[in-house]
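Reading through the structure tokens given below for one structure.
Note that this complex is displayed minus one protein chain, with the remaining chains in position.
Right, chain A next:
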Amino acid sequence: MSATPTLTERAGALFHRYANPGRFLRLGVKLQPWLTWPALILSVTGLVWGLFFSPADWQQGDSVRIMYVHVPCAWLASSGYFALAVCSVLSLVWRHPLADLAAVEIGPVGACVTATCLATGSLWGKPMWGTWWVWDARLTSVLVLFFLYLGHIALIRGFDDPQRGYRAAAILALAGAVDLPIIKFSVQWWNTLHQPDSITLRGAPTMSHAMLWPLLVCTLGFTLGFAAIVVARLRAGVMESRIRSLLSSPRRNGEADTSGAVGEYAA
């Protein structure tokens, strides 16, 4: 081992600060209310604003209000998968135990928002486009993302030895990350029925501010909600794995004693 730490080593040290489950649990307890309450307040505010007080679209009418659920879910479907990919790198390269547990917990939440995105999109497509579904590049790539989530959920839980499951699922998540730029740029690279992005980094948003603000509030609220659910699930997961290791540790002499005791008792 060299005397001066390499970049990978230093990065590893930084990531491993929070690999200690006790440290994570203490941080999680403090963090949880700061995620949950703003998430609830912002989501409710954004939804009430969007669904009841924002203007209807000049040609879509009130159907445009589906956007206030559809767009945040679409954003979270991709960002959630990005988080999964980051966890996978941490898991594969640095063998970070918390990243494995986080990947277990992000999967189902991400699958749920992706399903909501697809369902609301379908409900929106029928009255506006005239079809529930079309095999264009945007819709298909998001459907692929949904199946990637399902595959990840199944794979990470599919082995008796959890470490093997973590590894296989991390490889799947990283390979699937190729789908993220395809989703993002599908509406630019190919012609699709789905319209291009309204909110871009360059150029003014092609959306009236009266609709943009409630949409941004909804998106922020949903994002914090996603984080709150993942942190809550992760805390439960860390506690569960602690209990498991406690029960199966060699220090569990109690079992031998108990069985012995039971044996003695029986005798």
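We take it that a contact is a pair of C-beta atoms (placed from the backbone, for glycine too) under 8 Å apart; a residue touches a chain by one contact, two chains touch by 3 or more; residues count from 1.
Everything below uses one rule, namely that contacts and distances are computed from a predicted model.
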Check: What is the missing chain called in its UniProt entry, if the choices are "ABC-type metal ion transport system, permease component", "Cytochrome c-type biogenesis protein CcmE", "ABC transporter ATP-binding protein" or "Xanthine dehydrogenase family protein, medium subunit"?
Finding: "Cytochrome c-type biogenesis protein CcmE"
Checklist line | Sole residue of A:27, A:193, A:216 or A:232 that reaches the chain not shown, by the stated touch rule | finding: A:193
Checklist line | Selected from A:29, A:119, A:154 or A:210 as touching the chain missing from the view | finding: A:210
Notebook entry, point to check: In the full complex, which of A:119, A:154 or A:175 touches the chain missing from this view?
Noted result: A:175
Check: Which of these, A:25, A:40, A:89 or A:112, touches the one chain of the complex that we don't see?
Finding: A:89
Notebook entry, point to check: Considering the entire assembly, which residues of chain A contact the chain that has been omitted?
Noted result: 1, 5-6, 8-9, 12, 55-60, 64, 67, 89, 92-94, 127-131, 134-137, 174-175, 177-178, 182, 189-193, 195-198, 203-212
